[in-house]
Every structure is written in structure tokens, then in C-alpha cells.
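This is the structure, below, for whatever I ask next.
All protein chains but one are shown at their positions in the complex.
Order of writing sets the labels: A, B and C. Residues in every chain begin at 1.
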Amino acid sequence: MSKIGVFICHCGENISATVDCKKVAQEAANIEGVEFATDYKYMCSDPGQTMIKEAIKEKGLTGVVIGACSPRMHEPTFRKACAEAGLNPYMCEMSNLREHCSWVHDKSDTTTEKAIDLVKMLVAKTKLDKPLNAIKVPITKKALVIGGGIAGIQASLDIANAGKQVILIEREPSIGGHMSQLSETFPTLDCSQCILTPRMVEVAQHPNITLYNYAELESLDGSIGNFKATIRLKAKSVDPKTCTGCGICWSKCPKKKIPSEFNAGLGMRTAIYTPFPQAVPNKPVIDKANCNYYLNGKCKVCEKVCPTGAIAFDKPDELITEDIGAIVLATGFDVLKPDFFPEYGYGKYPDVITGLQFERLASASGPTLGEIRRPSDGKIPQKVVFIACAGSRDPAKGIPYCSKICCMYTAKHAMLYQHKVHEGESYVFYMDIRAGGKNYEEFVRRAIEDDGANYIRGRVARVYEKDGKLIVRGVDTLMGAKPVEIEADMVVLASAGVSNCGAEELAQKMHVSYDPYKFFAEAHPKLKPVETNTAGIYLCGACQAPKDIPDTVSTASGAAAKVIGLFSNDELTREPIIAVVNRIPSHDVSTCVGCFMCETACPYQAIEHEEIKNRQGEVIKTVARVNPGLCQGCGTCVSFCRSKSIDIQGFSNEQMYAEVMAVLAD
Amino acid sequence: MNNEFEPKIVAFVCNWCTYAGADLTGTSRIKYASNVKIVRFPCTGRIDFMLLLKAFANGSDGIIVSGCHPNDCHYTSGNFHARRRWILFRSLLDFMGIDVNRIRFAWVSAAEGAKWADIVNDTVSTIREMGPYTEYRKAASFLAENEVELAKEMEVPQ
Amino acid sequence: MEKQGYITTIKGKTGVNVNRCYQCGKCSAGCAVAEDMDYPPSMVMRMLQTNDEDNYQSVLKSESIWLCVSCQNCLTRCPMQIDIPSLMDYMREKSLEQNSVNKKSKNILSFHRAFLDSVRYTGRLYEIGLVAGYKVRSLKLLQDMNVAPGMFMKGKLPILPEVVKDKKQISNIFSKTGEVHSGPK
């Protein structure tokens, strides 16, 4: 039999001005199961709390209902007080007499009656409360960072500098990501490699960071604090421990005509290669798809010339498993590839290039050593047309969003071009100039006012080639929408930023949600921008949406801060408001029929399959089990379960039913 | 005035949006009719429609179900589940002889205090016009007899 | 037509929501006849977006709607997939209906009319008849005198029209779709 204590608060006059608090307490005392009821001016004050604690001890209360303000305000206060008096904190509930009653109704008998009803409802619920214990989960203080672009680099360094262990995996032979490909960066025009390389080196040398290059996540199990990550270390065909990075192998490799990914196809590389001279780690891998030995069993030149005997053709992929407490996703983005722009002739005319290719042309480390020369004949283009929003903001091409970075980098490109080719002319076709950011608008204005980039508002309909010129047919919408034709030497497409290949697959492996464009989804766009909906997995950088470097680095540090915050505790404490699958009457039996409707309902993949075995160890049936680390307590599963086998602690079927019935009972 | 019918209305709301929104109505001191009593759920996804049927079967004249706006669900998708099942639920109500106008499905965010007051007032006056729900005993026995079948009916194929 | 309604009417009749156009100009950039138009297609879109009766009337009276050759370049490339060709069709029908066909475009309309008259009477296009009909309507009596003899010589202009047997059905089609004979103007 329950012994409930009811405490009605006046909140000064906030409640008592319209509700007859004395009467509410008196009526409450008459409710079945109520042992004690009283009212007081300020329940949350020290004397008020003392009053509750004493009553618990003196009357041996098994539950407490506070009729006061919103539980969103003071539930923690009162639960703490109860715990101090030895009552399980989850046996304490609040009835909202202030926000939901006294403040929204006029003084009258009906208002007092409503208050009484509200108390009755919570008494009914509290009677069915069960003692619960906060869930404690131990934490493995080691983070996994996936993706070694500037986002992953920054997050790794921040976490490592806080004294925590980091494993960084990068699927390419080197870390650095897109930033390593850039020439100079807006809005300050500092050299990308100059600011990035020191950080890459720091990653490689940091005692708290283990870097696995040429590696990918194979699978992931477990939950926040205790993930188990299986990582595939792709065979490099070169033993990194013996290799000194001397470079003899790639200077002798006969396969020299492989388009270099790093140079966005504008340069060539060998089959054994490092993507670029400053690569980290600076040891080569063999690209099996292009190596003569793997293709037809002949060659092995590299093996012959290698002074240290580092070539290891037959070494297979390796799988390793790591215990991980938290994960940072930093897999970045990609730019839209050919065939999306048949009207612009991309892929058909060599001098129609993407912005990323332009970066390589403008970069001192690029195929032209920083001179702007067009790919077809190496001539310096005298007229360059830049086309903004190429693919972006184009629902017809399936990309309705704005890629955010291209307005800025197009201004940068026009500027760099004008700096390098003084007598040249640059034209930018744009729809809007989106330059929101510190010093961004000023940057664009400089391109227009000081460097003389010709901005034309309008889209380009098509580009075709004639007599070695690219005829660009666009429009100037600010001049009565009359067509404009420019005979250009080179056309640069500000092609849309899109999600990285493999992003969807990775998200599914990790149970992270993603948007229709396969960018990973944050838990809340404003208030949880670096969290995912899966506890313990954070994200940063351009894997979330196209982002520039300042935004990428801020989110990376944000994600790192979340990880460090998590790792600052030894254990994780969580509210026990989670679902459970009933195992009554005896542990062996469950009414669960194994339909797994709950599994389809759960937004957090918290439902697991559990086999029930008999004494002989044979499987009798498979039932649902809730992973308490993943369950967030939404209760969606409960309303899906037909056999009412799954229920949620603190909001059980029985309790909710009792609460509703208490309203209707007269 | 005193003789006017005062309907009993139960509001099933989620903790994160509408409950907080109703708190804001209070903080802003916006007045509304006192007929509605709020039951707090973690999420609209938790709101089992059998529970709503039981509320009707036990004499509720009207019901409000309210949670986060689409895409704003604290738990990502609970409200989508609720919305999908709502379609089935309407036909079920119809089948049981309950006018669908007795139930109001709404979205009220934590910032929409005034909207909550409007919804309550609006629902109260609608139900007041419709008069008391008198066939509830019939509904109760119907529910008692067919509970399992009804539960099956509410199952949503994915 | 009342001021508030034409955007909605256009949407209902053609499926085109003029407010979807974000004025990128790609249609005008690729339109074959934009430079001959008084309002290039993206301007037509903008004028309709204003929901302003004067602008609506200007479009109805424009040369643009008659110059549009339905080549579909605009629709093909429009990022918002706005069906300008259908919109142009609709505007032409409206313009005809309220008798505000652009003066400079009367010839184009005359040609369409003459063409349809030929079809109405023979079920097929009778090219000599067409040219004759057009000349009467447009008063361009000397046009194409230099081409026609060549066509005769090359056997490209049959002297007598080919005629559909079921002429009744053809004239039914015309009367039921409301395409009444307009006579030479």
C-alpha cells in the first residue's frame, strides 16, 4: 500500500492568488493512498525542502507529489531533496499548478477544482512509480576520428592536446583532405599548404595520436562510452616501418600516366606514389588497380630499386579492433563531377574545368607551378569566364541547396587570375553573391573594385567551342535580360559541393542519420550542431554540409570539446527513463513475440535481438532487448508493441492509463 | 452561463515542445479555458492511440494531441510515426462512431505559448457546440470486446 | 480578369507557378529569339510575378508571346523546370481571346490561321492554299514569289490539294474545340 505525501505550494501569491491551496491540500489528503498532505508558501525554499524531507522520514512516505510549478523548472530540486531523505528520487513527481493552472485561469472554484484534478492525476501516477536508478556507463577514454582533412586534423589535435588518446583513420594515402589541394585561401589569401602542413606534421608526431592512413571503418558495435570499432588497414604493398620515403621507387616506376587525384586530373602520377610531396605519412603505397605487377604479374621494378627492401607485394589487408569511447565524423565532401554539365561541355572541352582544378592551376605546387595555363594547349588564357552556382541551387539537377563556399572561392579565383595575368579579363556569371562572414563581403568587393573582375548577373545557358575559343552564351538580367556572348579561353565552373562518396554507407554502418543529399545530420541545427542523434558520435566539417575552413575548424573544435567533456568523467550518468522489455513472471519468459515492430519504430536503433535458450541451451525464441546505452526514452516502441511487452520506465502504460483515468473519474 | 455544458478534455502532449509551450502560455499569463488537463508524455510517438480510445471510452468529451512540429522532434522521428498513425486512427474513430472533430491534432512548439491558448479555446468551443459525448459507454464495451483486433488495426506497416 | 487571380489561374491552367522563377535568366540566355523579343522570357516571368494587371496586360500585348517558337530550350535548361513554352501557349490563347494580339505579330497569327484553315477544309496542309491564304490575310502578296517556281520545278508543290475523306469528322474537331473560322482580316 502506498503512502504518498502531497505538498502544495503557494509560490508566494503566484498560485494562491487564483487557487485555494489549503482546499487542494485538504482534498488531496482524502485521496486513496495519500498518507499526508500539506501546503506551504515556498516549497523550493530551504524550509520547504526540509519540510518534505522530514515528512518522508517521519511518515515513512513511499512517494511524493509536489503541486507547484512546472517539472521542467524544479523537478531536479525536489528529486534531489527526496534522495537526501532516503527516498528513491524517481518516486517524486510534480503536478503543474502554476504554469498550467493558476497563471492561465482566473480565480474561481473551477480553477481550484482543476488544481485538485491535476494533483489527483499525479498521485495516481506516483502510486505506480517504481524505484529507478540512474544508469551508469563506464567510459573508454579513447576517441576515433574518421577522416583526415582539416576537420579531422583539428579535432584530433584538440582532443590529443587535452591528454586523451586519439585514433585517426584516413582512407587516402595521406591526410590533408581538400585543403591540401587549395592554392591560397579566402578571405586572407594565405597559402593553404603553409598553414596546413605544420598541423599535418603535428598529427604525425603527437604522442597521443595513432594515425592509420589508407584505412577505413569496417564495422562498429556498442554504444556511447563503449564502442568497438573494427578498422580495415588496406594493404599498402609497402612496409611503412622499413620504408624511408626516399622516393627512388616512384621515380623508376614505369607506370607514369595515371591521372593524379591530388591534381584533380590535371597532372599524372605513378603506380607507386605519395599523393603530394608534403604527404603525411610521407611513405608511398602501390595503387593496385594501376600497377603492372598486380595487373599482369610483371614488373617489380620498385622492388628491385628499393634500397631498404620495403616493398611487400603479398601483404594482405589487415583488420584491427579498437575500444573507443567517442567518435568524430570528419569525412568531408566532394565536388560535383562531369556529365552534370552537358550544356557547359564539361568533360568534352578540356578548357572547361572545375574550381578545384583551378585551385591546382593556381597552386605553386600544382602542375603548372602556379601559372594559369589552360589544359588544352598550355597557353595563358586571356579571357576567363567563371560560372557560379554550377549545379547548386538547381533543383532540375537534384541540388536545390546553395553550396555556400563557391561565391567566395570564385571571387578568389577571379582575383588570383587577375593578379597572375594582369592584362587578362575575367567574367563571373552569378545569381546572388553570398558573402556573409567576417571580411567576406569586403573580399568580394576587392575582386570587383580593385582587381576588375566583371560580374554579370545571370546564368549561362550553354558553352560551345569554336576556333579554339569557348563561346559562352549567358545573359545579363540587369540589362533587360538580353543575351551576352563571350569568347573565352577558359571556363571555370563553381561546381556544387556534394557529399563524399561512401558517406551513405558509412552513416548506415554507424547508425547516424543523413539528409536527402547524404550529408550527415546534426542532432539540432542550432543547439546541437556538432552532435548526431546517436549518443557519442559527433561530426564536424564539410561532411555535414559544404563549409569553408573557418566553419570547418570551429565545428571541429566544437566536436572535440564534446568529446573532451564526455571523457572528463569516468562514468556516464543517464536518466533511467528508458524502455525495457518485460521478462515477467520469470526471467525465462517474455510475452514478447519477436515481431520487432519496436525495432522499426525506434529512431535510435536501440532494439537488439536476444535469444532465449532453454536449459539444454537450445534457442526457444528470439525476443527484443533494449540497449540502455542507446535508448533515449522516446517511447515510440511502446505504442508500436501489440503485445504490450515493451514499456518505458517512468512513463509506463499502466501509469499513463492511471493518469488519464484520474482526470475522467468523478 | 453556469448551465453551459463544460466538456472534459484531455490533452496528450510531448514533453519537449508542447508541454514547454504550455508552460510559456503560463509564464506569459495568457488566459484560457480551464477544461483541458494536460498529460505529459516523452514524445508524441509514445502516445498510444489505444490510450486515446480508452479516454473516449471513459467519458472524455474531447482530446487534444500535440507535439513538436515536423522535423523538430526531439527524438528525430517520433512525431512522424504519430502522424502516420493518425491517418489510420481517424478511420478507426469513424468505425467506432466517434466524430473525428472530437479530437484535435496540433503542433505547438516550445515558443508558441499563445498558439497553445488558441488551440485550447478553440477546441473547448468546438466540443461545447458538439455537446457531451454520450455514447461513451457503448464505445467502452466495443473497445472491451475488440481490443486485440483494434490493436492489430492500428499496426502500421513500414 | 481580376487582379488577384491571374497567378492562380495560370497555375491551374498550365501548372506553372510563376513564383518559382528566381530570375536566373538561363531561359533568356538560351532562347533562340530572345534578342528579337520585346520582353525576353525571364522578363515575362518577372512581369507575371508582380501580380500586377498592367504588367499582365503588357505581356498579353507583347510581341514576345508570338515570337516564341516553342523550341523548348528554356524548359530544357531552366533549373526550376518552369514550363515556359506551355505558359507562352496559354498567354497566346488569352491574348487572342481578349483580342489584344500584338500589332507586329499579326502576320504570325495570320499564318497560323491560314494554316489551320487549310487543315479545316482539306484535313491536310495544302501548301499553295496556305501561302495563298496567308497572302490574303497578311497582304504580303509578293513574298516568296522567288521560291515558289523553284518548288514547282522540283515537284514540291502539288497543284491540287490532298483531301481527307472524312471531312465531316475534321470539321467536327474544329467546331468542337471552338476553333471557329475567322475569315481574312
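Note that a residue touches a chain if its C-beta (ideal position, glycine included) is under 8 Å from a C-beta of that chain, and two chains touch if they have at least 3 such contacts.
Throughout what follows, contacts and distances are computed from a predicted model.
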* Name the absent chain as its UniProt record does, using one of the following: "Heme exporter protein A", "Molybdopterin synthase sulfur carrier subunit", "Acetate CoA/acetoacetate CoA-transferase alpha subunit" or "Heterodisulfide reductase subunit B". => "Heterodisulfide reductase subunit B"
* To do: Considering the entire complex, write down the shown chains that touch the omitted one.
  => A, C
* **Of C:28, C:42, C:73 or C:102, the one touching the omitted chain in the full complex** => C:73
* Among C:8, C:50, C:98 or C:169, the residue in touch with the chain that has been omitted -> C:169
* To do: Extract the touching residues of chain A with respect to the undisplayed chain.
  => 342-343, 345, 348, 462, 464-467, 471
* To do: With the missing chain put back, which residues of chain C would touch it? List them for me.
  => 32-33, 36, 67, 69-73, 75-77, 89-90, 92-93, 96, 107-113, 115-116, 118-119, 123-125, 127, 130-131, 134, 138, 143-144, 146-147, 150-151, 154-158, 162, 164-166, 169-170, 172-174, 176-179
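Quick note on the criterion: only the chains that are shown with their structure count from here on.
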* Asked: So how far apart, in whole Å, are chain A and chain C when each is placed at the average of its C-alpha atoms?
  -> 54
* Using the average of all C-alpha atoms in each chain as its centre, how far is it in Å between chain A and chain B? -> 34
* Considering chain A alone, which of its residues make contact with at least two other chains? -> none
* Structure fact -> Listed in rising order, the residues of chain B that touch chain A in the complex are 6, 8, 10, 15, 19-20, 22-23, 25-27, 29-32, 34, 37-43, 45-49, 51, 54-55, 58-60, 74-78, 81, 85, 117, 151-152, 155-156, 158
* Structure fact -> chain A contacts chain B in the complex at 70-72, 96, 98-101, 103-106, 110-111, 114, 117-118, 121, 513, 533, 577, 597, 600-601, 603-604, 632-636, 638-640, 642, 648, 651, 653, 656-657, 659-661, 663-665
* **chain C residues touching chain A - in the complex, by the definition given at the top** => 22-31, 34-35, 39-43, 73, 77-81
